[in-house]
Structure formats: C-alpha cells, structure tokens
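Worksheet: one structure, shown below.
Heads up, one of the protein chains got dropped from this complex, but the rest are sitting where they should.
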Amino acid sequence: MGAGAVAGFGLGLGGWHVGCSKRASAQGAATSAAEIAALLPECRPVQLVLPDIEAQQPLPNGYLKYPSPLVRAIADRPGRSGRTIKTMSPWWGPTPPGLGRNAFLDAVNTELGISVNPSVQDGNTFADKLSAMLGARDVPDVLAAPMWEIDKIPRFADAVKALFADLTEFLSGKAVRAFPMLATLPTVAWQYCVWGGRLAAVPFPRDNPFPWALFYRKDLTDRAGVGVPKTIDELYAFGKAMTDPARGVWAFGGIFDMIQMLFKCPGSKGGWRKRVGGGLEYKFETAEFRQALEFTSRLFKDGMVHPDLVASKGGDAMQLFHGGKIIAVQNGLGAWAGSQSEQSKVTAGYNIQPMPIFSALGGDPLAWGAQDPVFYTFIKKGLGKERTQEILRVLDWCAAPFGSTEYELNAYGVEGRHFTRAEDGSPVPTDLGRRELAGQYSFIGGRVPVIVATADVPHFVQDFFAYTTSTIRYLEQDLFEGIKIALPPNYSKTIIATEDKLNDVLRGRRPLSDLHQIVREWRNSGGDEGRAFLEKTLIRNGR
Amino acid sequence: MTTLTSPRLRASTPDRPAWEERPSLADRLVKTMVLGAVVLAVLFPMWSVLVTSLASRTTINAAGGMVVIPREIDLSAFATIFSGGQVTRALLVSAFVTVVGTAVSMVLTVLAAYGLSRPTSFGHRPILLYFLLTFLVYPGLVPSYLVVAGLGLKDSLWALIVPSAVSVFNLVVIRAFFMSIPADLIDAAYIDGAGEWRIMTRIVLPLSKAVLAVVALFYAVGYWNAYFNSVLYIDDNDKWPVQRLLQSYILAGQSPHVTGVPIALPGITAYPPTLAIKMAVVVVTVVPAVLVYPFVQRHFTKGVIVGAVKG
Partner (left out) sequence: MNRSLGARLNRDWPLLAMTAPAALLLLVFHYVPTLGNVIAFQDYNPFMGNSALDAFLHSDWIGLGNFETLFDDSAFWDAVRNTLSITLFQLVFFFPLPIILAILLSSVASAKLRSFVQSVSYLPHFFSWVLVITFFVQMLGGAGLLAQELRRHDLPMWDVMTNPSTFIILVTSEAVWKDVGWGTIIFLAALAGIDPSLYEAAAVDGAGRWRRLWHVTLPGIRSVAVLLLILRLGDGLSVGFEQYILQREAVGRQAAEVLDTYVYYQAIIPQQWGLGAAAGLFKAGIGLALILIANKIAHGLGEQGVYSSR
C-alpha cells in the first residue's frame, strides 16, 4: 500500500536533525567476578535434618518424609525497637487480608517480636508498581522484587545507590555470622546481589537450575501406545501420532525454547557461546538455531501446535494440557508437583513427566542453566545502622531452613489453624491457610531450597531427582557465571525486535531463507554492540 | 415562554403515537433479525461464561476450556471467591469509590460544562482550550505518583477518586447537550431575572436528564472498572478495589512459570485457578452492570421535555 510513501515521510523527518542533539545513552554495565567474590558473605551451611537424597549443588536436597521433631533454629526474638516494618513482595494468587485481620501475620509477628506490615502485590503489575516507586524514590522498608523485573531496569546500580542500603558491612565475609541463617544461603545466589560494588540484596535462590522442561502426559501417551521420543525424528513422529484434530487434541503447546535446547543452541546469558577462533557468537548466528527454527516451523506448518495458542497469547496452555487437549508443553520444573497434585484429584491416572532430554544432532545433549536468584530483597537506604540490623535479623528469621520450627511457621502457618497434618506428618493447608498465607515472610528472606515428599504426590521426589540428576550432567557451563551484568538497552531492544521476525519465520509468514537478513539486521541494530560489550566483559574477567 | 408550554405530552407508555404508521412486515422482519442477531451474539458467550463458572474441573477438562452444555451446578468457584471476606470487603471499597466518585465527578463536570456552555462569556475560548488540551498530552507515571504522594493521598481511597474526577470527554459531551438547548429558553429566564444557578438547576439540568444519566453511567463504570490507580497508590491490601482483588484470583498459579522461572513456591502454593474461578470473576464484575443499567435507561424512554419548566 502506501508503505513507500510513509517510509519516505519517515526519512524526511529523520532528516530534521538538530546539530547538537544526542541519543539516549544508557550503557551496559558489568561488575567483575573478582570484585564480587571479595564482597560475598561466608557460606556456613546448617543441616537441621539429614536429607534422604543428598544432591550436589545446584540441585536441592531431597526429603522423602516430613521431619519430626522440628528444631528451633533461632534463640532470640529479632525485633527490639517495636517499630513496624513495612514490606512489599510479589505474589501470584488470591490477595490475603492485611495486618490486623490476618491470624498468620499475628502469629509470625509475635515470634518476631515486632510488627511486620506486608503489602502483597500481584506479580503481573509488579513492573508498573516498581517503576513508579523507584522513579518517585518512594520505597518501603523492605522490598522483594522478582529478578526478571530488576533485570529490565537500566542503570539499576544507580537506583541501588540512590534508594537501597549498602549491606556490605553487615553481610560481607565474616560479618554475616551475626545472621547465621542468611549465612546458609548458597554463595552462587549471593553473587548476583552486587550492584556498583556493593552488596545490596538478600537472594531467594532457585530450587533447580533448569529454565525449561518438556512435560508430557504419560497417562495419555501410554494409553496410545506411543513411546518417549529419543531422537528429533521420534519427536516429530510423536507429534504426528498424538495429534488428532477431530478429537480436539494437538500434540504441542509452545515448545520453541525446548527445541532450541535439544538442537544444542547456546544458552549463556540468553544464548552466547565462544566462537571457534575467538570472540562470541549468539544463537541466532548458529547452524543449530537454523535447524531448530526449521524443525519448529515444520511443527506449526503440519498443524501439531494447538490452534488456540497459535491464535492468541491469552490461550491457556496449562488448562489445555490438563484437559488432555495438548500432550506436551514446556514449563518450569516448578509447575510439576502442583499440577500433578491438583489434577490427580480431577483425572484418574493423571501422570505428567518431563521428557528426558536428548540431542537432536547426536552425541550428548545440552541443558541450559541459570543460577541467578528468583527474588532480590532490598532494604531502604538511610534507616540507620541499628534499624538496618534489626531488619536483617527479621530476614534472618525468615531464612531459617527446612526442618526448623521457624520454617514451618513461615511456610505453613499455625498447626490446627492454617494446616493440619497428613498421616505421614506433612502439613496439609486448611482453607484459612490458603487464604492468609501469601509468601509474606518466605519471599523476603530467601531459604535454602529443598524438595520434600507430600502424601498427595507419591514418587514425586524420586521422579524429580531421577530427571534432574540425569540432566545435570549436561548442564551448560555459564560463560558469565559470577559476573553481574546489565546489558546495554539497545541490545535488549533488538532482541525483542528480532524475535518478532523469527516468529514470522516460525509461523511460516517468512521463508527460512530470510534468516540471513534477519541476523544481519540484528547485528546492525544492537547485536554487535551487545557482543562487543560481552566480549570486553569476558576479557576483563580473564575468561 | 411559548416554547415551554408547547411541548407535547409524549405518553410515558411506549406505545406507538397516533401519527406513526404501522411498520411493514418486511421492516419488522429485518428489524427482528438484526436485533435477534445482536442479542444472540452476546447471550451465547454470556451463557458460556455462566455455565463455565458453575462447572466442575472434570467438565472443564473434558471441554478443554469454556463449557457450553451444563452438566452440574458447582458453586465452589464462587465459594472460593467469597470465602474469607476479602472480596466482600473489596466490593464495599469499590461501591464507596463508585458512588462517591460519581457524585464528585458529576458535580464538577456539570458545573464546568455549564460554565463553558455560553460561547460569548468571559474568557470562554482560552478556558475551553485549557480543558481540551488535556486530551492530547498525558502525564507520565512518575510525575503523577509524585503529585498524589505529595498531597498525602497514598493509601487513601481519595487517591482512586480525585486524580481522575474530571473527564474532559464527559465534560465536552455534556456541554454539547447543554448548548443544544434552545437559547430563547435561557434568554427568557434571564429577562425574568433568574441567575445562572437558577437557570442551570431549573431549566438546563431538567432538560438534560438523559445525558446526565449517560455521563453518570460513564463515570460509574469508569470508577468501578478502574484498576491501575490502585496499583500505583494503594499498598494496603485491605483497601484494594474489587477489580484489583479479583485479578489476583485469575493470576493464581499462572506466573511465575510463564516467565520461565522454575520455582515451586515454598509451603502453601496458591491453588491454581480453574477456569471456573476466572469465569466466576467475570460474572461478579458484570452483575453490577446488569443491575444498574435499567436505572439509566429510564431516562431514555420518557419524553424529556415534558414538564421541564413551569412558566
């Protein structure tokens, strides 16, 4: 249509340059691994109950039964000043009643010896809330924010300097011994809590390093007599066999990330790896990515992806998966236990399992990994030393590990009110528990992650470790591990724009042969800038 | 005052006036078909929402999503929403904000619209321009936050009312209706010695009932649906309006998996949302709209000029 004319108009306006004007210039920033290592708290693990499955970092320990008796981890009450602490943390679920109307808050506050007044924010609007608060410099005493929101904020090191307390003197090295539970948190998570040379947050560590798993409905594939794919061709055949539009069943939900992984596309910091002959290359530039793109576009073309998900972002993949309308879907391992527990009550024989990973190219598979924490907890700047220490003591209480009475109260509430016990002694939430608990204390303190058996999902712990221990062998080494990186905004922007174009290829709106041009545009509009920045970062870190 | 006494008493009964001919069969057929299609296009999805909100998980799973044919009446979705009193409380908050907000907005808007309805009045053009320009440029998130926080309105329900109390769109609409009132009516009142206040309350407002009802509806719906200001300005979970609270039921279990972050939330994880809960939320938010509309509608059907002014 009028494309040419409008583009011409655009060029015309673009020509109105004012001589002195500059472009916005936020840059990437990186704190080197060595600088960070010097600031880290000493790690002093505490094991209150022996695990049944002792796993190597970064996998959590496993417990096949709920421990009894529990151990008291903290002797003194953390609160002394009597002044209310205002906190804010994200939550994905029904909003709980606030302080004064919530027995759970009362119970924990009594233990703490101080009144914590939480504001629970829904996860979806957290970004808006965060940018308004940061921009207006109006933050609560304690702020827990998701890592993925913090990562998006350019110049966050400046924000830390302007708004949040420098915790270095309280937590760095041996100082952390004053907060023994915070000292149990894994070092790898602390590495990401440094901005602009200061330790500024308490991490909430991940419970496993895998961003994605490909879940499938084992009950349905068994019934259909379809085996678990071990090669990429078998995966295609799996898709063909399980798709049955007449019955409203399609094999796949969104799975592009998993396919990339199966094709061994690199995954460090979104997809970087060292190039043979020096320098870095991004996944878009690799032959592996091209193959993954081609394969996935074939799945779309041959109608194996559920049309509801093709048609709208609002499509609910997990609902379709639960209903057996999708057979395989990618998700985080965190979705596993909840889905299995919930749906077993609805569908007899419901059984979901993560598909063991394989290499589409032959040889060993590759598993993407990530070690950055899920949430960061910040303390407001300028509260004074004593107050900051008091708040840290509260966070310390919240970080008490599994097996402690503190952990149980924090995670499940008061026995008899917020939970009852199953026969094996594990807590079962009551309605009141479901209503009143919303991570008010657990999200602000971090904790050493564990995997614990519950009566409603037998075998979960065994299945979890069977999958993770066999997958962890193939965990990709993160090139940038231990380096705190804020990517240049131009680079982040071009990733979004490029994914749009790749999406066109995926859905068959553009030919695969356009990939060359797409990559060229990506390089020119910020890709190369990102590469240069990351290469420099690696060199500075001697890697 | 001849124009005032002449308006015909239009019967308040809806029957066809004597002068109107009966429509032809074809006319009626087309009309019925169009309106029937409109009604069906809305009622069918509405039905599906209602049935899904009352369906069990088994039924929803079998349907693979929205349910059309009811198998049972399962009230657990509504029970979940209304248990514990948070939603009931939020309904009260929203009711307060809607009622008080609409009242405040109507007063401010009607006054300003009347003040701007006389093109020859002092400063008319620049003042009108001052209002209209708000259409074009919007303030950013942070500056608005600074103003509201600076006035001490954070965590106050007034923060949900005052910043959005004047909608210039509504103002301009009311003004247009005010200006369409025959000038000789107003001039006559002037000659009789009436002041602006008296003219507004005795002549202009009674003649504008329909548009006032509509704009009140616009405001009320705006306040009822408003969501974002509470994200910014209300930290206290007990002061959240109902739309915001209901969102949290819809969110349950969705994230953080959607962002690809593999965490199992410690301890009690929120029960994942069933589609039934999502649809129950829709029902809860739509019901007030169903209840309110007839009150507005009344003003469309009566002859509005009837008995407006006693000469």
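Each chain carries a letter (A and B) given by its place in the written order, and its residues are counted from 1.
The rule is short, and it goes like this: a contact is a pair of C-beta atoms (placed from the backbone, for glycine too) under 8 Å apart; a residue touches a chain by one contact, two chains touch by 3 or more.
All of these numbers come straight from a predicted model, not from anything done at the bench.
S.K.: Give me the visible chains that the unshown chain touches, in label order.
M.R.: Over the full assembly, the chain not pictured touches A, B.
S.K.: Which of these, A:246, A:348 or A:539, touches the one chain of the complex that we don't see?
M.R.: A:246
S.K.: Tell me which residue among B:29, B:99, B:147 or B:183 touches the hidden chain in the full complex.
M.R.: B:147
S.K.: Using the document's definition of touch, tell me which of B:116, B:188, B:203 or B:226 contacts the absent chain.
M.R.: Considering all chains, including the one not shown, the answer is B:116.
S.K.: If the missing chain were put back, which residues of subunit B would it touch?
M.R.: Given the touch definition above, subunit B has residues 6-8, 10, 13-17, 19-21, 23, 27, 31, 34-35, 38-39, 41-43, 45-46, 48-49, 64-66, 108-109, 111-112, 114-116, 118-123, 125, 127-132, 134-140, 142-144, 146-148, 151, 162-166, 168-169, 171-173, 176-177, 179-180, 195-197, 200, 207-208, 210-211, 213-214, 217, 221, 225, 282, 285-286, 289-290, 293-294, 296-297, 299-305 touching the missing chain.
S.K.: Which residues does subunit A use to touch the chain missing from this display?
M.R.: 1-3, 6-7, 9-10, 13-14, 16-18, 20-26, 131, 134-137, 152-155, 158-159, 161-163, 245-246, 248, 250, 303, 306-308, 310-315, 325, 489, 492-493, 496-497, 500-501, 503-504, 507, 509
Here is the rule we go by: only the chains that are shown with their structure count from here on.
S.K.: Could you tell me the distance, in whole angstrom, between the mean C-alpha positions of subunit A and subunit B?
M.R.: 39
S.K.: Which part of subunit A faces subunit B closely enough to touch in the complex?
M.R.: Subunit A residues touching subunit B: 86, 88, 91-98, 100-101, 118-125, 128-129, 131-133, 135-136, 138, 140, 146-148, 206-208, 210-213, 248, 257, 308, 316, 318-320, 322-325, 331-339, 342-343, 345-347, 374, 410-413, 418-419, 427, 429, 431-439, 442, 447.
S.K.: Quick check: in the complex, which residue numbers of subunit B touch subunit A?
M.R.: Result: residues 57-58, 60-65, 80, 83-86, 141-142, 145-146, 149, 154, 228, 231-232, 235-238, 240, 244-245, 247-249, 251-257, 259-272, 275 of subunit B touch subunit A.
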